[in-house]
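Here the complex is missing one protein chain, while the rest keep their positions.
In order of appearance the chains are A, B, C, D and E, and numbering begins at 1 in each one.
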């Protein structure tokens, strides 16, 4: 049986740090589903369609990686997809505590069936988050090298006016 | 090709929290090698022979788990064993920072070949560490339910006099 | 003279972790007042009337526990109620720093008269917060065992449509 | 050549802890520019004009300290002003991680030209933040000793009605 | 029945921060026992007799505070003394995690009978620890104002040669 994992996130937008985690996780698992959450309450800069397209473009060369949008309770989605694990990137102590709480809640909600597995982004992206990328871009600062090329262009268009 | 992971530690002694992580990781990977480090500089309470025996006994029913002792540079060992990942349990913020540093160092030393994957112990063991178990046992306090049965007995013998 | 403590919070909604802290603190103090803050700026899911009723129902069997709503500066309220201490639950490092700042501010505002006392929730609720409960409930996930029975029902009604 | 540093912030309002950092940093550098960000997205309590006036009044006796408003990408501003460093106060662990990420991003954005230097507020202000000052003032609590005298008056006027 | 609490520590030596916590906790509880642990494994600077004498001298005017030496499992001692709570000071995030683990372990070992209650030292002692006092004294630095007067003298004698 194939070992499948789900890598969830808002990806508003996807960064090179996200891509790095996806790239690493697909060496651990047989298949990785990148699950883009609609997250309307977060009022994302990019629509779910834009984000799906950006993520799909960024992972198009990774053959065992799929991209889907998703809405609802994460563990239900993972179970439906026959996933055995949720993959999360861990960058900072403040991430860590929230992530630990989520992981314990998800273990409980899935009655122990769904595991959470954490991976660490490379040190050169230790400062990188979607929020910081948007902040820099909103001031017309350079984001090249921090996000995929298509996202760089999309950010430029968003903040042109 | 089999996906093999290495779960390293001093295991002085192995606790139920360690066992939980091993149990979970063997569902993610095809094979898990529990690598007991000799760690002479830590002056362990139990000899490497005792610790190997305790760990082997604790995992004897888990068919895709192997136990070995090991000494030297961890990534060299993992590469030799054809492992693709190191498994570490993450319990607390203080663990987190050290573990992050180790993971980045190991990624560098293995030139990106060896990944570190973190898993979280269940909440009922969030306070549990080998050090705390030894401290309680040294004062003749009860450790049943915190460590495998054979370790309970071994701790009692160590601190009997 | 009776030793009275105040346990303040938004309780939107009260969880089993809150209840555990209240239960423990009433063994330390002669009387405990659970002070439900109106907190309009937090835009609570439940109205102050709903929250008061939920908390009152949850503590109805604890004879030295009272429930009140409150609005304004916490230390003024505690002094008016002749309380000697504020009780707060501490779960995570991120809580800790904010709580430390609040405790120092309150000590200063009360000129040293009002103390803050911290207690820790049991490990099985280490992942539990009102926010997480609402998130799970909003996706129709199960919250039984995490909140009092009446709150389970109230959450179901809120998110039915 | 004069060594010039920039001390950026929203200063909504300036506190005695900010003033302490400014006072210390002007002993390290030849000139310090206090850069008040307009920060419309944070919906500040005081307008940029009010905040500029409050900061100017608070530092009027410090001869090598200037005050300016600023908007846009911080490193661009620092480079334009021929600054060599950004000064930030560090109070708590939660500050620390965000500040570290900002510092690394700013180093990257300025191609290593702009350094970030951190200083620590004195222990008596370890609990002090603009947010907490506003919260206390909103409940008519005393803020004397926490902010400059003019800010005390301004807060009283804001929350009078 | 009297509410009794135990405030344990190595007190090598007692600092003004410890004294502050003891002073505050005796307003919460009817009686406070300061329990000085022998802690031979920590190789204390002062003998258990010296530390007991220093602590007794420092609290001699606090009528509901007793001082005892103790050795063994803390919860056993607290139960024997009919204490209902352990009092601990919380200063920093790094304290916090260890203390949380100890509190959960002690709750388990006492089957829920012994509670741990945390209090925070005043901000002016936020940097103060026995270790730092000894380090300063070892270099003949001034420790007046950080420890009781008798401890200042004792430190001077220890590091005279």
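Everything below uses one rule, namely that a contact is a pair of C-beta atoms (placed from the backbone, for glycine too) under 8 Å apart; a residue touches a chain by one contact, two chains touch by 3 or more.
Everything numeric in this text was worked out from a predicted model, so none of it was measured.
Across the whole complex, the hidden chain's contacts among the shown chains comprise A, B, D, E. Residue D:96 is the one among D:96, D:139 or D:159 that touches the chain missing from this view.
When the full complex is taken into account, the listed residue touching the unshown chain is E:93, out of E:59, E:75 or E:93. Here one chain is not drawn; of D:54, D:116, D:130 or D:152, the residue touching it is D:116.
Between the chain not shown and the residues D:32, D:52, D:84 or D:154, the one that touches is D:84. Checked against the hidden chain, the listed residues D:56, D:81 or D:107 yield one contact partner: D:107. Listed for subunit B, the residues touching the missing chain in the whole complex are 72-73, 75-76, 93-94, 97-98, 100-105, 108-109.
Interface with the hidden chain, as seen from subunit E, comprises residues 92-94, 126-129, 132, 136, 139-142.
Where subunit A meets the missing chain, the touching residues are 93, 123-127.
To be clear about the criterion, only the chains that are shown with their structure count from here on.
Of all chains displayed, C has the C-alpha centre closest to the centre of the whole protein C-alpha set.
Multi-chain contact residues of subunit C (touching two or more other chains): 93-94, 97, 100, 103-104, 123, 126-127.
Chain pairs that touch one another, listed by label: A-B, A-C, A-D, B-C, B-E, C-D, C-E, D-E.
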